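Note that one protein chain is taken out, while the other chains of the complex remain in position.
Presenting chain A:
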Amino acid sequence: MPVTAPSFAPATIDTVIEAVEHPAQSVASLVLRRSDGQQFPAWEAGSHIDVHLENGLIRQYSLCSSRQSLSELRIGVLRTPDSRGGSAHVHDALRAGETLRISAPRNNFPLVDSRKYLFLAGGIGITPIIPMLEAVEAAGRQWVLYYGGRSRDTMAFARELEATYGTEKVKIIAEDVEGRLNLQEILGMPRAHMLVYACGPGGMLGAIEDFCMGWPPGVLHTERFVANDLGAGGNTEPFEVELSLTGTTVTVDTHQSILEAVEQAGARVLSSCRAGLCGTCETRIVSGEAEHRDAALTEADKDAGEVMMVCVSRAAAGCSRLVLEL
């Protein structure tokens, strides 16, 4: 959830807690109605509200109710063990019938129109995705959701989503049964006109960002539900690449592939899929160590470390300079 404070104080709305439900282990779901009996303002899929807690804390939670009924809002709150009291307070202190002050809904995770969507949710990251599914289904778009979690009993709204949309579209992957979401398989193949919306823990989002390197720019939309948990999904630090044939040195930024960076600097590299699949961009490593992210090289080739696919692979953590035969 975004932690940046808004530059103005958003209008607050007083609400009454209509119900407190427990859709999964350690997840509380609050249904809110306005104290004045009015409707809530219309909101867009992906929106969140600020919740003003009694102890002075302000926390942001994504809305996961239907936008069709503006008489109530629903949020889902995971109890996090190291929380500074926000989620614990919601779980332990809030009861049905009590009042709660919230902000008007705001959206930092807007849904862009596209013909096809791939939704990826990890744990409580499902919440902002729920209204998105409702919106794309109503608009007749093609979509599929992969929802991963530790076990089914920790995965809020999983059964509800399966029942509403069917298991063709809603893929529930419980780690204790099927293992983790296989991101390589889900994201290995870039698709045209498909946007990827992902919400979940930092580690998962880091990995998703890695796998989306080969997708057209701008397709990936993410929201981290724990803003400070940016867990490392491999080396995303900028690093330098020296082109041994010309002596030029190029900096590869966090959100850039080596291929893009060296092409911008005027070097020519043969490439085709730009997704680590076809092997066309194979480049000889003169010195330095690569972190291989392609699906073209065999494990033996990756271990030998003599060549790399520059469309997706990067410098290994701790290697700040790669020298490539370019």
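Quick notes on this structure:
We adopt the following convention: a contact is a pair of C-beta atoms (placed from the backbone, for glycine too) under 8 Å apart; a residue touches a chain by one contact, two chains touch by 3 or more; residues count from 1.
Heads up, the rule we're going with is that contacts and distances are computed from a predicted model.
One chain of the assembly is not displayed; among "ABC transporter permease", "Acetyl-CoA acetyltransferase", "Cytochrome P450" or "Phenylacetate-CoA oxygenase subunit PaaI", its UniProt protein name is "Cytochrome P450".
Here the missing chain is touched by one residue of A:19, A:58, A:96 or A:139, and it is A:139. Only one of A:23, A:201 or A:279 touches the absent chain when the whole complex is considered: A:279.
Of the candidate positions A:193, A:255 or A:321, contact with the unshown chain belongs to A:193. When the omitted chain is restored, the residue from A:52, A:79, A:101 or A:115 that touches it is A:115. Considering the full assembly, A:301 is the residue among A:162, A:175, A:237 or A:301 that touches the omitted chain. Where chain A meets the omitted chain, the residues involved are 113, 115-116, 135-136, 139, 141-142, 189-194, 263, 268, 270-274, 277-280, 282, 296-298, 300-301, 307.
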